[in-house]
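Removed: one protein chain of the complex. Kept in place: all other protein chains.
Going by the order they are written in, the chains are A and B; count residues from 1 in each one.
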Amino acid sequence: MPIREDVVVGLLFTILDLIGTFAFAISGAIAGIRHRLDLFGVLVLSFAAATFGGVIRDVVIGAHPPASIEDWRYVAVSVLAGLTTFYWYSKVTRLRQALLLFDAIGLGLFVVTGAGKALAYQLGPVPAVLLGILTGIGGGVVRDVLVSQVPMVFRREIYATAALVGASLVVAGHALQLPAQPVAIVGAVVCFGIRMLALHRDWHFPVARLPESLE
Amino acid sequence: MPIREDVVVGLLFTILDLIGTFAFAISGAIAGIRHRLDLFGVLVLSFAAATFGGVIRDVVIGAHPPASIEDWRYVAVSVLAGLTTFYWYSKVTRLRQALLLFDAIGLGLFVVTGAGKALAYQLGPVPAVLLGILTGIGGGVVRDVLVSQVPMVFRREIYATAALVGASLVVAGHALQLPAQPVAIVGAVVCFGIRMLALHRDWHFPVARLPESLE
Partner (left out) sequence: MPIREDVVVGLLFTILDLIGTFAFAISGAIAGIRHRLDLFGVLVLSFAAATFGGVIRDVVIGAHPPASIEDWRYVAVSVLAGLTTFYWYSKVTRLRQALLLFDAIGLGLFVVTGAGKALAYQLGPVPAVLLGILTGIGGGVVRDVLVSQVPMVFRREIYATAALVGASLVVAGHALQLPAQPVAIVGAVVCFGIRMLALHRDWHFPVARLPESLE
C-alpha cells in the first residue's frame, strides 16, 4: 500500500511546526537571559514566546483546552530550547541567520494554522485573518510585555504584514472553496517568503511624523 | 406602519457605540505614535484600545467568538481611526475637547453593554458590575500595558468610579426587574455625566501617604 500523500504532508507540517516552536522559544529564552531572569523565568519566557499565540487564539475562539498546552511535545520543545539557550547562550546567539530562518518558518506555519483553525470554528473572514495574525505574533508580544518592553513587532511591521498576507490567502482560498491543504502550503510559503525578503532587503514601514516639540 | 421605538433606540445605541469605539481607537493611535511605533503597531494599538475591553469580557463569560472581533464594523472603525490619527496627528490631537467628549460617550455605552451582557449570561450582581467596569476600562489598560506604561486609569480614578456607578445602576435595575432598555440609557447617561463633571471640576481620588523614606 502506498504511503498516503496527506499523511506525509501532515507529518511535514508537524515537524516544521515543532521547528518553528523551537525558534520562537529560543527568542523567548534570549529575551529572558538579557533581562537577567533566573532559570525558571527563562523557561517561562521560552514557553510563552513559543505557545501563547496559539493559547490566546484558542481562548478567544473557545477551543478548550488550548492545543499547545495540551500537547506535551510543545512543552518539551520549549523547555529544551530554553535549557539549550540558558547553558550555551553565546553559541546559540551566534547562529543568528539560522534563528531568523527558523523563526520565519514558524511564522508562516503559525499564521496559516491559526487562520485555518478560526475558519474551522465557523468564524467569518475578518476575524479569521485577525486570529491568523494573532497566532503568529501573539507569542512575541507576550514575551516582550513580560520583560516590560514595547513589543518588537510593533516596530518592524513587515513581520506582521507577512502574517497578514499569509492569513488572507488562507481565508481567500476558503471563500473560493479551494482544497485546504494546498492553500495552507501556499499561504505559509508566501508568508515565509515576504518575511525573508523583508529581512534581506531591510524593508520598513513608515513611522508617523510628530510635531517637533514631541520628537 | 410606525417606526418601532426600540428599533430607533437600538440604532442610536449602535451609532453611539461606534462613535465611542472611534474615540477609544484614537486614544490607542495617539499612544502608539508617541511611543514611535510604526504604522502596523499604531493600528494594533487602535484596535486594542477600542475593542479589548469587550474581548476580555467575552472571553471571561465564555461568549465565543467575541462580538467586537466578529463584527467587521468595529475593526473597520478602529483601522479608520488609526489611519486618520497616523496621517493627521497634529490636527487630531488639537481636537482634545471633542475626543474627551466622545471618550466619555464610549465609556458610558461600553459599561452598560458590558454589565448587561454579563447579566444576560446569568452572572450574579457582583461579577456583572466587575465586568461592566472591565468592559469600559479594559481597552485602555491593554493599550497602556502594550507601550510599557502603568495604566492611566489607575491614576485618575474618577474614570473608573463613573464606570462603577453606571454598571451598578444596570445591575440594580435588573434586580428590581425594571425594563432593560431605559435602565441602560439611565446608566450610560449617569456614567457619562460623572465623567464629564470629573473632567471639568478636576476631581481626583486620594493617593496613599508613604513613609518619607519611600517618597
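Note that in this section contacts are C-beta pairs under 8 Å (C-beta built on N, C-alpha and C of every residue); 3 or more make two chains touch, one makes a residue touch a chain.
For clarity, every value in this text was computed on a predicted model and none was experimentally measured.
Undergrad: From the list B:44, B:61 or B:81, pick the residue that touches the absent chain.
TA: B:61
Undergrad: I'm checking contacts with the chain that's been left out. Which of A:10, A:65 or A:206 qualifies?
TA: Answering carefully, the residue with contact to the hidden chain is A:65.
Undergrad: With respect to the chain omitted from the figure, which of A:36, A:96 or A:200 is a touching residue?
TA: Only one of A:36, A:96 or A:200 touches the chain omitted from view, namely A:36.
Undergrad: Just checking the interface: what residues of subunit A touch the absent partner chain?
TA: Listed in rising order, the touching residues are 32-42, 44-45, 55, 59, 62, 64-66, 69-70, 72, 75, 85-87, 89-90, 145-148.
Undergrad: Considering the entire assembly, which residues of subunit B contact the chain that has been omitted?
TA: 59-62, 118, 121, 123-124, 126-127, 130-131, 141, 145, 148-151, 153-157, 160-161, 204-211, 214
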